[in-house]
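Quick one: the structure is below, questions incoming.
In this view, the complex is presented without one of its protein chains, the others remaining in place.
Let's turn to chain A:
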Amino acid sequence: MPATDYQASFLGRISIRRNQVIAMDGNHEQELQDLELFSKHVSERFAELLSSPDDIPCHALLSISWLRKLLDFFLCCEAEFKGVLMMGNDPSQISKPPLDRLIPEFLDRSVKALDVCNAVTNGLESVRHYQKLAEIVVSALEQKPIGDGQSRRAKKALTSLMSAMNVDDKECSAAKATERSWSFSRRGVSSKDRVPEHFRSVSNQVAKNWSAAKQIQAMTNNLVPPRGAEGSGLASPVYTMSVIMVFVMWALVAAIPCQERNGLSAIHFPAPKQLNWAQSIIGLHEKIGEEWKKKEKKGTAGLLDEMQKMEKLGNILMDFTDSFQFHGDITDQKAEEAAARSVELAETCRRMEEGLLPLQIQIREVFHRIVKTRTELLNALDQVGKSSPPLL
């Protein structure tokens, strides 16, 4: 079936399929229904993610709770995908063309996704560090009356916070981490509150010279929509799941500080718009891609909604503490403004406190799930290989 058939309406597609099905057995019909249901669910889920209201902070695009939803959907799609691929079907299908080529490619992508999961887990450690620094800012500004001491305390934590976000975002390389030392030169230090130089720890690296952007780029290798007759068979869920996997990993890397993200926006998704289920993914990709381009221009930190808020509030509060130190005192209006911002920051911290650990656990769950499916697919391939007559 040519790919353009997907343009037809849902019912239309069913009838096209029905016509094809006539000559096939019931098993095959079941299979087609499963495929239909799978792509329908994919399309529904991603449409929900796309329509997530931006104005409600806890549902905003790329917020922690949005990412958790994304991962939830990934796990659901993954489970259905496995069902479609491995249950009720003739297992020998996976060793026949075109799956004999597509499955190994899919497995290769899975392994790459695992490394991305680890990189993101490491990134979340950094985000947690930001949260702790922001909490110090909040606790300093909470004190009444606000004085020079508090303001300096807040500023010190803010400086650490901003430079930490900056370092992580500047894709700090291993060289800096190894050079770093804790020596403080006491002589000639003018500032009263020295901020220790932030470093990116070695254990936050996946491996030397590893790059999240390159990894995701590599995941898109050979990722082309099935053509012709392949489009109606199992090649299509393999393709769909691959696109979902690449997208999810890409979105995670865009949101959370990761080792080497240069060139992330250049990654192109080979998902044709005429595929119904792909439309929302393409929409999300464009939306996040635009945000990323803005980020590249403005030089802000990761796209995680909470981090963007943190950065914005951080900048405002930094100005506040600066003016405090410069003038020695501030107007009541400014103090109120700062107090309001500080409450917002506290709210952001609270959301992080609630969401970061579950997100980390969920990413680990995704990791384990990918490993499990990979193992099952390999075992299935192995079984098929054994049952076929050995080549002598």
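One rule holds for everything that comes next: a contact is a pair of C-beta atoms (placed from the backbone, for glycine too) under 8 Å apart; a residue touches a chain by one contact, two chains touch by 3 or more; residues count from 1.
Everything below uses one rule, namely that contacts and distances are computed from a predicted model.
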Exercise. Name the chain not shown, per its UniProt record: "Cell cycle control protein", "COMM domain-containing protein 6", "28S ribosomal protein S14, mitochondrial" or "Exocyst subunit Exo70 family protein"?
Worked result: "Exocyst subunit Exo70 family protein"
Exercise. Which of A:149, A:228 or A:263 sits in contact with the chain that's absent?
Worked result: A:149
Seminar exercise, completed: Out of A:122, A:217 or A:242, only one touches the absent chain, namely A:122
Problem set entry | Sites on chain A contacted by the missing partner chain, in the whole complex | 111-112, 114-115, 118, 121-122, 125, 129, 132-133, 135-136, 139, 145, 147-150, 152-153, 156-157, 160, 180, 182-184, 186-187, 192-194, 196, 199, 201-208, 210, 357, 360-361, 364, 367-368, 371, 374-375, 390, 392
